[in-house]
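Heads up, one of the protein chains got dropped from this complex, but the rest are sitting where they should.
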Amino acid sequence: MVSFIGRSMVQKTVTLFFVSIVSFLIIHLAPGEPSQVDPLNPKFTPEMVERFRKEFHLDKPLYVQYIYFYRDLFTGKIVSWKDNQSVLIKIWERFLNSLPLFIVGTILTWTLSFPVGIRSAIFRGGLYDRSATFLSYLLISIPGFFFAYILIILVVTTLHVPVIGMETFGLGASSWGNMLMDRIWHLLIPSVLGATGGIAVLSRYVRSQMLEVEGQDYVRTARAKGLPPDQVHYKHALRNALLPFVTMFGLILPGLIGGSVIIESIFSWPGMGRMAYEAILARDYPIILTVNFISAVLVLAGTFISDILYLVVDPRIRL
Amino acid sequence: MLLSVQDLKVYFRGRDTVARAVDGISFDIRHGETVCLVGESGCGKTVSALTILDLIPRPPGEVMAGKVLFKGTDLLKLDDVGMQKIRGNHIAMVFQEPLTSLNPVFTIGNQIAEAILVHEEVGSEELRKRCIQLLKDIGIPSPEQRLKDYPHQMSGGQRQRVMIAMALACNPELIIADEPTTALDVTVQAQILNLMQSIQQTSAMSVLYITHDLGVVANIADRVYVMYAGIIAEQGDTAQIFNNPRHPYTQGLLASLPSRSRRGERLHSIPGKVPDPAYKPPGCPFHPRCPLAIESCKIQFPDMVEHGEGHLSRCPVTGD
Partner (left out) sequence: MTHNQYTLESPSAPRRTRLRELWQLFRENKLAILGLIIFVLFFMTAVSGVILTSGQRPVFDPAMVRLQEKLLPPLTRPHLESLHPTEVPTLGIYLFGTDDLGRDVFARMLQGAWVSLTVGFVAVGISVLVGIFMGGIAGYFGQEYICLDHILIAFILSAGGTLLSIGSIGSGSACLGVGLLCIVYRLFSKILGEKLQSPGLLHKKAISIDTIIMRAVDIMLCFPSFFLILTVVALVPASMYNIMIVIGLTSWMGTTRFVRAEFLSLREQDFVTAAKALGVGNFRIIFRHMMPNAVAPVLVSATIGIATAILTEAGLSFLGFGVPPPHATWGNILSDGKRFIFDAPWLTFIPGIGILIVVLCFNLFGEGLRDAMNPKLRERG
């Protein structure tokens, strides 16, 4: 066990190192430089560009820039090129804004997918299964931004509640209850949007896992013992079908930082995704690279947690 | 009569075919008797056994006709709840693959206890005692510790013993054993067979034993039913079948057994293979492979011919 953890840590660190190099190269080898973003801007005089280049080590060779960048990142001194604010603080603020979306979305995804998927599998081929299947194809196929507009039109025209942004501007003087409802309305639509794809994919996956397990010999054994169908499905089959999903808990983690660029820009939600989008537009390399680095860390941590969880849940695996 | 299967037909619907897996078989099991169902793989043995407890997957499987009378009640007419009361409690089953037939995520103690709890109200202390007793009966050493083991921590033979313990949990009147030793090593096979025999002798329960291994049949069976392509080809006492086989198929099966008296000779084999249940030949299903086939075999489905007390064979040629 300990050796497994150790080996996996070393491997993940090496991977992380290469990720940092690759992302650095992708950004810096692409044509164009941040100092040349807007040559017509009168603020970008040649002297300014020169000072800018010097200040952010852009005049040094790439590997020196790389070392400087990651030194700054690990000491927390890294600053945005756009406004000289600390990148980590910026990310943290945006992260707190994205967090509610993430939490509500994840809860929706996981609480809805399982009942739907299990029911589909048990009544395979029935009306419920077929409509759930078609609906999930529809939800997988619908472009997120299009669905967003459909929901906005529906909600705004039928319920007359504003949904753009995190809260309605100028509502400061109204009652506490109104403020809360306002917040919830603003939170709900983007969360539902963020969850739809996940619900569709996950419920299909639950269904196929469940079907796979229902065909196993031990389910037949359970029936042969005289167990009632509920116990057969929800104890013997479900317990086995759940194994792969336990490991998926780890894979939620990367979703923390991603946020959805498209959804956050449609709803003007000042979260991580929108910040990343703005950083890309402004060629603010420190922010792009830091977001990338943190998300790589989260992906690796997620797979690590998955592996560990798998060891814990499946009695067949012992190290 | 404990169990009487009468003219059972089980078909499996394909896309554009119907596989007649079991095509009108009848057999009886008396109290305390061991009955063997013998045949090559694919001849419908397992389907018949699963149908008794309503365990065939439906769809595509479908019972087309027949009765399964257990102590007078037709099991095929029972509703789901009635069937659950029979399963495990009155008729228990042991499957072919001990590896996959035990649930990998529960301890064997849990799985045995469950088999008892479905049908009886038992306190936790007594439950534990009964589980330990069961494991002791089937010859698993230090049962107290092994209750907490998971199936993957046991050997194949031990797992099959656990399956048998689960089947014995509620003292059923009938145990259906579907090739319980096929997946095991030869030495372990013998142990499991001995175990089944001794259990049967002490508890006087009936056993329906399904196998393709004639050696096993000779050892344990009181009566034998030889199946071919979904029908019963021949039935009778073990002695009748082994000493005086009347159906060409049975004769072929026996001739293909290696024996000490015919050392050095070439082993006999039956040419061809079992027909696809969806494309059975007309007439006697065995006629394409039969050395004695006559013209009428290709058209006429043969009737049972009696050769002696309870000894019947479905062959008009050897019947005369």
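A and B label the chains in the order they appear, each numbered from 1.
In this section, a contact is a pair of C-beta atoms (placed from the backbone, for glycine too) under 8 Å apart; a residue touches a chain by one contact, two chains touch by 3 or more.
Since the structure is predicted, the reported quantities are computational estimates derived from the model, not experimental observations.
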{"item": "Candidate in contact with the missing chain, chosen from A:Leu101, A:Ala132 or A:Ile288", "value": "A:Ile288"}
{"item": "Per the touch definition above, residue among A:Ser86, A:Gln231 or A:Ser265 touching the missing chain", "value": "A:Ser265"}
{"item": "Options A:Phe4, A:Phe18 or A:Trp92, residue touching the unrepresented chain", "value": "A:Phe18"}
{"item": "Chain not shown, touching residues in chain A", "value": "14-16, 18-19, 22-23, 26-27, 30-32, 134, 137-138, 140-146, 149-150, 152-153, 212, 215, 254, 257-258, 261-262, 265, 276-277, 280-281, 283, 288, 291-292, 295-296, 299-300"}
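The working rule: only the chains that are shown with their structure count from here on.
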{"item": "Chain A contact footprint on chain B (complex, rising order)", "value": "53, 55, 80-81, 84-89, 92-93, 95, 97, 100-106, 114-115, 118-119, 150, 152, 163, 166"}
{"item": "Chain B-facing residues of chain A, complex", "value": "216-218, 220-229, 236, 239-240, 243, 314-316"}
